[in-house]
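Every protein chain but one is kept in place in this view of the complex.
The chains carry the letters A and B, assigned in the order they are written, with residues numbered from 1 in each.
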Amino acid sequence: MNIETTLQQAEGLLAPWNKEATHPESNRLDVVIASGSLRHAVTALHNAHWGYLSAITGLDLGADAGQMEALYHFCFGAALTTLRIRLPRTALALPTIEDIIPPATFFERELHEMLGFKIAGTKSNDRLFIPDDWPDEVFPLRADFSIEQAKPVEGRQTDEVLEAGVVGGNKFVVPIGPQHPALKEPGHFEFSVDGEIVTAARMRLGYAHRGIEKAAEGRNWIQNLYLFERICGICSHTHSLAYCLGVEKLAHVEVSTRAQAIRELVAGLERIHSHLLWLGVAAHEAGFDTLFMYSWRDRETVMNLLEQLTGNRVNYSANVLGGVKCDIGLEQATAIKEGLNFLETRIRHYLEVVTTDTMFLNRTRGIGTISYTEAEEFGLLGPTARASGLVRDVRVEAPYGAYKQFPISAVTETNGDLEARCAVRLNELLVSCFAIRAIIDNLPQGPLTVKMPRKIPAGETISRVEAPRGELFYYIKSNGTEHPARIHVRTPSLCNWVSVLEKAVGRQLADVPMLIAGMDPCFSCNDRMITTVDRSGSRQTLSWTQLRERGIEYYRK
Amino acid sequence: MNIKNDPLWVNVIKQIRLWARLNSVWAVHFNSGSCNGCDIEILATLTPRYDVERFGIKLEGSPRHADVLIVTGPVTRQARERLLRTYEQMPEPKFVISVGSCSISGGVFNGCYNVGGSTDEVIPVDVYIPGCPPRPEAIVDGIIQLLSGLRDGTLRKAEIPQTTGQVPA
Partner (left out) sequence: MSALTSLTSLLIFPAGLTLILFGMFYEWVDRKLVARFQNRVGPRWFQPFADIVKLLAKEQITPKVVNPFLFFGLPVIAVSGALTAALYVPLIGFAPVRSFTGDLIVTIYLLSLLTLCIGLAGWNTSSRFSLIGATRALTQLFAYEAPFLLALLGPALAAGTWQINLINDYARGHWMAISQPVGFVVALIGLMGKLELPPFDAPEAETEIVAGALTEYSGRGLALFKVGKSIELIVGITLVSAFYLGGLHGVLPFLAKTLGVLFLMAMLQSLLTRLRIDQTVGMWWRFGSILVLAQILLTIVLKGDLL
């Protein structure tokens, strides 16, 4: 089925509620509907198995326009359907869809927290990213937000926790995080345990919430490149790739094939470093420190390659708007090939270890099993989904950049347990190595960069990229100036949390770190929730450095 | 250390104590909202290529067992309380190392609404290691500078307070 037919099918399904349908890009369909028909439209798409809900974006159309918009994005292969609902600022009521599509709950909470949409019928209205001492009716992403409004509320903690350690009657709450050896990144989980068995799980994110989306509105397109790169240190290249692809699409700029190929190569190297990192961390969680040490030792090889290629081990900044800034000459090519030879041998060895080492299998086989239907229902993404047989891989379903010329084959397993997730990740690396070699041998000629305008033409675009953890979704809107109007990022880890919370119940406390590690969480990716907010100088702080003051002045609207 | 007035045995004990503190550094790591770049470079220092265990540096889990608090990240509003609490849980003598541009000044997140900006507004910092992220070698160098400062007595805290506090569990 090609994209056109898919979109026509969607249009047909949505016909009864369609107020206005447009095709802003060749693979996108925008359908304006009324808020009352939201549930019908979603049910129609869901029952016809038309793709999956990828993200929900909220837009503030400006204090003058007096309206806000909610966008529900559904993806089916390379085709995208967006349901658009416009509401007046004074009456922001939307029905929930979390009973139809469970993962929507996180998206809806985000929508509520950031923009103030009132979602009727949700199970939980707990704060997701914003601190608990934030005042109630203040929404960071609104155009009229200013930091003075967000003074901490008296008497509330920044993160409200469950009753501390209820001991008695065998009910006991074990907090994990935000400072905890298991978590290299802060997040807060609470597991009620009965002896060693988990009886309930609760999660609080937002410790790494930095207000990036809002900050982006105050910076120009080039500055934002460096901001978005640092959403996550581990998948930094994929973030900057998604950003660049989106902006280049808006500017109608065609990047040279050589630059696209180099981008894919760096993405492949990043995947190798990310999965080896993950393997070490998972082994450390399981108590298998030897594997942790060995895999990180081998990971140093790929870090050297990345440094040789781009100049930095982490946060490589290989992308610029319009192309890449690093080239692959003969020296780099030889080094990469030698490095890959070594890495492939080691990856094969690790594959053998995770599938045959009895004691490691004790901690991974049959644990956290998610079936194919559950994976679909939870809306999982990335290797976590692929381990259950669900092929969710943007590089395969909607190839972008050089993936059409140097394709990747999807790697799946069927068991859906932790062991399968290990196997999927390691096998993916072998596929990546193969693709990298193909790129080096067939690198197209051409310039590294193309000229990009400073002011990006007005418009909206969506760019989807496959990060090591799953699908990364960027919605970028420009109003023709040097600053973006809105950038919304939906990271894969947000969708995958459900798998931990649901599957932890009924298992041993000792399995919890492994479950968390199994979905390869990236808190920094989750929490970057946006909203650019200008910071005025009215906070009670001690001395400010010159740089910071300058920064505040610059971003003051 | 007032060498003139202390008897010999007191000096010897002080020297031994200093020697022990220089050679056995237990660190606890706290991420106050960083992008993880700095954290993975800190973890990398434990791995075979850099191996800080040979300097006596061990990564501990409990703040009560640690001497050094390694902080990364632009202190977000949620993390601030936890950071303070972690610092208070550590017994004296304790030191703080601020790793990465974000921890020093907010880095690229300077100006964002949920971000406090700099670690030294929350807890006193002894050593700053700039970088985005700093290489593992730079992190090791920072720790060595901390130890040199401790040895020469040039750290921010001249006197190490001897307190035995009663704190809640």
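In this text, contacts are C-beta pairs under 8 Å (C-beta built on N, C-alpha and C of every residue); 3 or more make two chains touch, one makes a residue touch a chain.
Keep in mind it's a predicted model, so treat the numbers as computed, not measured.
J.: Thinking of the whole complex, not just what is shown, which of B:N11, B:S24 or B:S148 touches the missing chain?
T.: If we include the chain that is not displayed, B:S24 is the one touching it.
J.: Among A:P95, A:P152, A:G287 or A:P453, which residue is in touch with the absent chain?
T.: Of all options in A:P95, A:P152, A:G287 or A:P453, contact with the hidden chain holds for A:G287.
J.: Thinking of the whole complex, not just what is shown, which of A:E229, A:E413, A:E466 or A:D511 touches the missing chain?
T.: Candidates A:E229, A:E413, A:E466 or A:D511; residue touching the omitted chain: A:D511.
J.: In the complete complex, the non-displayed chain touches which residues of chain A?
T.: 165, 167, 172-175, 180-182, 196, 283-290, 293-294, 297, 357, 359-360, 362-363, 508-513
J.: Which chain B residues would touch the chain omitted from the figure, given the whole complex?
T.: Chain B touches the chain not shown through residues 16-17, 19-21, 23-24, 47-48, 51, 53-54, 56, 60-62, 64-65, 67, 89, 91-93, 162-169.
Here is the rule we use: only the chains that are shown with their structure count from here on.
J.: For chain B, which residues count as touching chain A in their complex?
T.: 28-41, 43-44, 47-49, 59, 61, 63, 73-74, 76-82, 86, 105-118, 121, 132-133, 135
J.: Residue numbers of chain A touching chain B in their complex, please.
T.: 130-131, 133-134, 140, 147, 150, 152, 157-159, 178-181, 183-186, 206-212, 214-215, 218, 226-227, 230-234, 236, 277, 280, 292-294, 296-297, 300, 313-315, 522-524, 527, 531-535, 541-542, 544-545, 547-548, 551-552, 554-555
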